[in-house]
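Here's the structure, in structure tokens; my notes come after.
For this depiction, one protein chain was excluded, whereas all remaining protein chains were kept in their positions.
The first chain written gets the first letter, and so on, giving A, B and C; residue counts start at 1 in each chain.
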Amino acid sequence: MTKIPVGILGATGMVGQRLVELLADHPWFEVAHLASTDRSVGRPYREACRWRLPSPTPFSVQNIPVSPLDPALAPGLVFSALPGDVAGPIEEEYAKAGHAVCTNASAHRMDGDVPLLIPEVNSGHTALIHAQRKRRGSGGFIAANANCLTAELVLALKPLSEAFGLRKVHGVTFQAVSGSGYPGVPSWDILGNIIPWIAGEEEKVEIEPLKLLGTLKGDRIEPAALTLSAQCNRVPVRDGHCACVSVGLECAATAEEAMKVLEGFRPSKEVTGLPGTPEAPILLHRDMDRPQPVLDADGGRGMAVSVGRVRPCPIFHVKFFVVGHNTVRGAAGGAIHNAELLAAQGWLGA
Amino acid sequence: MTKIPVGILGATGMVGQRLVELLADHPWFEVAHLASTDRSVGRPYREACRWRLPSPTPFSVQNIPVSPLDPALAPGLVFSALPGDVAGPIEEEYAKAGHAVCTNASAHRMDGDVPLLIPEVNSGHTALIHAQRKRRGSGGFIAANANCLTAELVLALKPLSEAFGLRKVHGVTFQAVSGSGYPGVPSWDILGNIIPWIAGEEEKVEIEPLKLLGTLKGDRIEPAALTLSAQCNRVPVRDGHCACVSVGLECAATAEEAMKVLEGFRPSKEVTGLPGTPEAPILLHRDMDRPQPVLDADGGRGMAVSVGRVRPCPIFHVKFFVVGHNTVRGAAGGAIHNAELLAAQGWLGA
Amino acid sequence: MTKIPVGILGATGMVGQRLVELLADHPWFEVAHLASTDRSVGRPYREACRWRLPSPTPFSVQNIPVSPLDPALAPGLVFSALPGDVAGPIEEEYAKAGHAVCTNASAHRMDGDVPLLIPEVNSGHTALIHAQRKRRGSGGFIAANANCLTAELVLALKPLSEAFGLRKVHGVTFQAVSGSGYPGVPSWDILGNIIPWIAGEEEKVEIEPLKLLGTLKGDRIEPAALTLSAQCNRVPVRDGHCACVSVGLECAATAEEAMKVLEGFRPSKEVTGLPGTPEAPILLHRDMDRPQPVLDADGGRGMAVSVGRVRPCPIFHVKFFVVGHNTVRGAAGGAIHNAELLAAQGWLGA
Partner (left out) sequence: MTKIPVGILGATGMVGQRLVELLADHPWFEVAHLASTDRSVGRPYREACRWRLPSPTPFSVQNIPVSPLDPALAPGLVFSALPGDVAGPIEEEYAKAGHAVCTNASAHRMDGDVPLLIPEVNSGHTALIHAQRKRRGSGGFIAANANCLTAELVLALKPLSEAFGLRKVHGVTFQAVSGSGYPGVPSWDILGNIIPWIAGEEEKVEIEPLKLLGTLKGDRIEPAALTLSAQCNRVPVRDGHCACVSVGLECAATAEEAMKVLEGFRPSKEVTGLPGTPEAPILLHRDMDRPQPVLDADGGRGMAVSVGRVRPCPIFHVKFFVVGHNTVRGAAGGAIHNAELLAAQGWLGA
């Protein structure tokens, strides 16, 4: 199979680098275009980008010259890792010009006709693309992945939602510094410390799950009838967002029933066939002190979420601890996973 | 005023060292006796103890020889920082022998006639001592301070309880490594990591507040009618326990009303006069990103708790973030504060 | 005694905040003026400055409005905590206008007629001020404190230099993140990591000691005849710079002889009388595992340096480990100490 050429917008930042890393050996996609807003334009990627990941810069992209942001130069499929303050209009421009834009930015996540996707959770929401294409009069479209914390939270909630129904979700988060990009959080603020606030995060975590767990009705998503409360905190961890989650269900369930449902969760056949889908999207731990970000963030090559300490909650029904890789499942890996879904469903086609 | 001579049981451990430090310049108490279970007996304290606090070992105790654990050798008032697995029977022995034992250990906290005290919260609970003395037929007694996390949690809850009534409290904690004593948590387990479990902690945090916020009825405490859910986590922070707390009230209150009550909280006149009582036991923050353990754990010389991010909770009424010093307010400082209360109320007397 | 009014240039940054904190209760100086280059001008200091130190913003400065940088508005004595890229010409302007400028910036440190001062080390170098005043034709002058690491290194070297003569000094450093200012080092770069390079640092550490340990000859300093080799590294520590130092001497000395000289070191009577001079400028440790930045950086209220592990070096004569507080002794405290010396010697006078 000839690989599909892809472009990366915002290729030199933290998520851009993860996209480059994860796409290096991708079976379906091939990086053909790297674009950036900054002064790096024109220089080969290996010089333009101060690479900050432990793995070396993939050989195949080292000499690709960094392009300016111009839809005319980009292949049909682009990943957007653009900064939040500029992503919105630029992505719109690419979609208008006919590109499929898989974005990690939050600008369009809640747009009525933009699918907000986690393949294991709501692969049918891609149907929104019809409305989007009609609106723009072009074949282009935007598909978004969720906020990093939301993605792992909703993946863990999905089987509980299916089996027991969700009424209330109370989440307190422990978020890694890689989630703030680069340079991100100053070391003086976080070394040996906890910061009880992340700008804009709680708002996203309280609203995005309603769309992700919502129901496609014609050309719109009816939000899930669910109340969320989020308290988001930054912790001195490099990679791996964690959350303490308490869940109120429609039909009461024991901790053991919840565990069975969580470890038994398997995605649809369509989604199982995607390269980015982990064998088991949810890794259940029964040891008291697991999961932990250092030990478990890389589970399923960073695409699985790890859940443990599932137990009864004196106030809600069950509570648990969840860990996921915030720049893989929660960002770059999630965007690629979405593109795989779009390819499998035929949205990228000629 | 002649100072009251005091002893410290378990003087060489983490909490024992904090007791020594905090008692060094105490206006009412004077360290006269240092006892330990370990091989250090007989050697001067400065050699027996591997001092691990940033402040230097107080000059006044350096040459006190470490005693064995023997009530006959100890002054009438002793502080117990004994390890949890041995504290119970040893403390009982001291009380039988007529000593007043202010303990930081958990063994007797929930005993029916042992007062579990936070002076600003329940100074009247000392009346339980009558029953205790009667039971033992000695003038001795045990008075306990709460679990480190519980102490700061309940101090923050007290004014809300008084003003609005408490129904439900949901707490997720971020606990410093000093809370596990020394050697405590191995560095491999916690460097850049989160551990979602602390042995025995959630049980204490879910039960102790019921007694602390309970009502004295004759010679027993009627527990508060309150449901708690706790999820306790270890974080790579040196000192300062934090918690994200959501509170369901009997009478609904806005965040602003809760803040007014929190910052207006002042203890009774009796408690205000104790040396360990901070000017304001609750320091309210209105900045978005405060309190933080590094910046705020030492507030009120470690005896105040700092509360911030008070805001509405979509599920409960209000939620907030609290920080307190776990080895000062939550351990050594709390035990000393209790002894001050006992002295002021005349329980230590001839 | 009426206190001397002082100004702080660059009052909102990391070192500016330390200056404000350390001057809050100063017996000789009183903060009367806070100036800044940034958008904070005009607002009261408590709003203009995002305070990042654990101690609260001193009450006395909270309402001082932040001034623009204008010599006409400033008192006669100013402390400069200006950023390195702008400090040079601005400080020159204040000196020309007649101000005494005690600077922490590096711009003028190596100027021939600018004294680079550590009171315990080279208090006589203030004589350079005569030449400086003559050059400018004003009573104003600049006096600099050394690079943060250099200051503690040279303080530890001074007694060895006096007693045995120094030939070679080989230093490898472990530098805290507060040394890079704010926002400084991104947390992604330093959490659980070591960065083997600090821009411009090794150059300063290899050259400044020659001037500090040099000899006043007429109106210039003859540099010490000494070779230094420095390797500077950033470590995940909040406050407290450390160094492993090996020293080649003119007259061989044993480790014990070196220890005697280090712990016996006392400054001149003139310097002993300054408020910022610690009782013992060098705190010698004989325990194997001391000093450590967390335990020892605050020694002598941050103005002493702690030296330990003094032992023979198979290559040089002796080697040791030194810890000092980089934003107190190594920056704000050092600048204030210099101002105290200048006041005591009469340079600030009418």
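Basically, a contact is a pair of C-beta atoms (placed from the backbone, for glycine too) under 8 Å apart; a residue touches a chain by one contact, two chains touch by 3 or more.
The shown structure was predicted, so the numbers you read here are calculated from the model rather than taken from an experiment.
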If the hidden chain were put back, which of C:T37, C:N193 or C:T272 would touch it? C:N193
May I ask which residue of C:H26, C:R135, C:K168 or C:K260 touches the chain that does not appear here? C:K168
Which listed residue (C:S229, C:T254 or C:S268) would be found touching the missing chain in the intact complex? C:S229
Candidate in contact with the missing chain, chosen from C:H33, C:H125, C:K204 or C:R238: C:R238
Among C:E47, C:D70 or C:D289, contact with the omitted chain is made only by C:D289
I'm checking contacts with the chain that's been left out. Which of B:D189, B:D219 or B:E263 qualifies? B:D189
Tell me where the left-out chain touches chain A, residue by residue. 52-54, 191-192, 238, 294-296, 298
Extract the touching residues of chain B with respect to the undisplayed chain. 14, 52, 177-178, 182-192, 236-238
Where chain C meets the chain that is not shown, the residues are 168, 170, 172, 174, 192-197, 206, 227-229, 231, 233, 235-238, 242, 244, 246, 288-295, 308-309, 313-316, 319, 321
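Everything that follows uses one rule, which is that only the chains that are shown with their structure count from here on.
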Where the centres are mean C-alpha positions, what is the separation of chain A from chain B, in Å? 42
Calculate how many whole Å lie between the centre of chain B and the centre of chain C, each centre taken as the average of the chain's C-alpha atoms. 40
Can you list the residues of chain B that touch 2 or more other chains? 192, 238, 294-295
